[in-house]
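Written below as structure tokens is the structure these notes are about.
Removed: one protein chain of the complex. Kept in place: all other protein chains.
Think of it as A and B in the order they're written, each chain with its own count starting at 1.
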Amino acid sequence: MHLKDLKHVTSTRQLEDTEILDELYAITDDMERRDSRHDLNRASLRGRLLANVFYEPSTRTRFSFDAAMQKLGGRIIDTESAGHFSSVTKGETLEDTIRIIAGYADVIVLRHNVTGSAMRASSVSDVPVINAGDGTGEHPTQALLDMYTIKRELGRTDNYTLSMIGDLKHGRTIHSLLHLVSLYPNVKVNLASPEELKLPEEYKEYLMIKKIPFEEHFNIESILENSDVLYVTRIQKERFSSLEDYERVKGSYIINKESLWKMKKDAVIMHPLPRVDEISPEVDTDKRAAYFRQAKNGMYVRMALLQSLLKRKNGNENSY
Amino acid sequence: MHLKDLKHVTSTRQLEDTEILDELYAITDDMERRDSRHDLNRASLRGRLLANVFYEPSTRTRFSFDAAMQKLGGRIIDTESAGHFSSVTKGETLEDTIRIIAGYADVIVLRHNVTGSAMRASSVSDVPVINAGDGTGEHPTQALLDMYTIKRELGRTDNYTLSMIGDLKHGRTIHSLLHLVSLYPNVKVNLASPEELKLPEEYKEYLMIKKIPFEEHFNIESILENSDVLYVTRIQKERFSSLEDYERVKGSYIINKESLWKMKKDAVIMHPLPRVDEISPEVDTDKRAAYFRQAKNGMYVRMALLQSLLKRKNGNENSY
Partner (left out) sequence: MHLKDLKHVTSTRQLEDTEILDELYAITDDMERRDSRHDLNRASLRGRLLANVFYEPSTRTRFSFDAAMQKLGGRIIDTESAGHFSSVTKGETLEDTIRIIAGYADVIVLRHNVTGSAMRASSVSDVPVINAGDGTGEHPTQALLDMYTIKRELGRTDNYTLSMIGDLKHGRTIHSLLHLVSLYPNVKVNLASPEELKLPEEYKEYLMIKKIPFEEHFNIESILENSDVLYVTRIQKERFSSLEDYERVKGSYIINKESLWKMKKDAVIMHPLPRVDEISPEVDTDKRAAYFRQAKNGMYVRMALLQSLLKRKNGNENSY
């Protein structure tokens, strides 16, 4: 499957090989290069409208899409929180809302609290739907930007050891990323999490089917020195039955100055952000700290995606 | 009165004949044709600012105006809910707020919970004010898009039977539309509603003055087969003193597959949306179901209106 055949972006599972990733990341590289030279083509998406339909707030993701669309000359119709969506409170179905907005906009970015919403939306929409996170389901553009960051920071997408740290149970991010990682050869995976937050069985089975070697750890000491990529996630208090349980485990999954000493010189530290205590601020200035670059990569990946989905097939460009 | 003489859009009552409608709908047709050919003139409203001032949320209406303005190259300053409007909570009058925003923007779209607000706003504003619904008063752009949809779907604005169904008591939409309908000759009106939600006397008197024949019905069976346009509205639970009363009447005003069999082959089914149960989803795929096209027409009517109100009288266009 090629990028030009992509109609909606609902799940990383749509990608069965690396073809689309290769194409997308080539465009992403170009976006990044042009932006740094102030040489973006602002006419690319001129006259195109992106509708943000966010049933739960996610300012970061919304900002990233808004910036991406506008840097290419497109426009935004925006709702910060469709929980206040007046027609929704009146009992309108997601399908009706999407049908109507598809009449106004050229692409819909959907954030929803219910798993599967993006798929439902895409089934009735005349225009591309991009899943910006639906329930405990998928958040494919986050996974796409994570994989891009690995590629860009590490210089390769194969032959490396990826260590995932923290809450491996609830993270949409973790699950979507594992699928993309598995499309490339020779990757080893370390999973470091407290007992309560282990990667669910179904994903471990998936790794086995894909023949990706993985190890489970309950602390990070042993994996720091042989990891090429550390993917750190937030451990949320709410996930534990008692505050003591939380306090007990929390300290074992913190990256700080001591961790840096043990790590490879060319390792990459990633985090989907926001972070709280998992990575000490003292790490920020180390060149291996890639998480702020990772956030910025999200904008470039989304620019590449929007441009690919919205490339006009016809119409009189000269009239603009 | 001609479109070029229209300064503010506060009420459908401003229109005393069909001149403005004829002009507006010619532009609307043009907008729709150009949009479908990706041939809109994005320079039309370049450099012009629309301020949404919404004292109560109405995402649908806001999106429609935002899309309309931006498709013609204009820009938006936006507030999703001016209930949080900080200066309003500090006790600022509507007049002061409007005066200040009129200093920033080229057109103000006002949604307010108090009837008559649009008129008050227009009296102090240096720039056009468009009423996007004020209290139980008017919502003129909704009526304009409804009338346009009748014209476009039916191919004519005279010699037809319009059946209004559901809550005829509270609907701003119904009342504003009746005025526009009455500007054209040879229209018959059926009113089908539960006793509790009948069209208020003042509007019936209005129909009599305008010599528009109308009949009241308490169910829709008898009117389905001779209606050219069915205008269905939502019956809200809150309008009834008991849940039983609501459940009792609700079922009598639902359009479903059986209704379709009884209706004319070239009838038009409209709904201001959002709908809940009044129209079954099974109706959606029937070509007579015009409600999603109606919503999209709203964008084109608003484009036509904005372009007409904002057509620049002077200024150096070349500098843009």
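In the analysis below, a residue touches a chain if its C-beta (ideal position, glycine included) is under 8 Å from a C-beta of that chain, and two chains touch if they have at least 3 such contacts.
If you're wondering where the values come from, they're calculated on a predicted model, not measured in any experiment.
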item	value
Option touching the unshown chain, where B:79, B:236 or B:252 are the choices	B:79
Touch with the omitted chain, as defined above, among A:27, A:67 or A:119	A:67
Residue numbers in chain B that touch the chain omitted from display	46-47, 49, 51, 75, 77-82, 84-88, 90-92, 95-97, 99-101, 103-105, 312, 314-316, 319-320
In chain A, positions touching the absent partner	37-42, 56-60, 63-64, 66-67, 70-71, 78, 80-81, 234, 273-276, 281, 292, 295-296, 299
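Heads up, the rule we're going with is that only the chains that are shown with their structure count from here on.
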item	value
Euclidean distance of C-alpha centroids - chain A vs chain B, Å	40
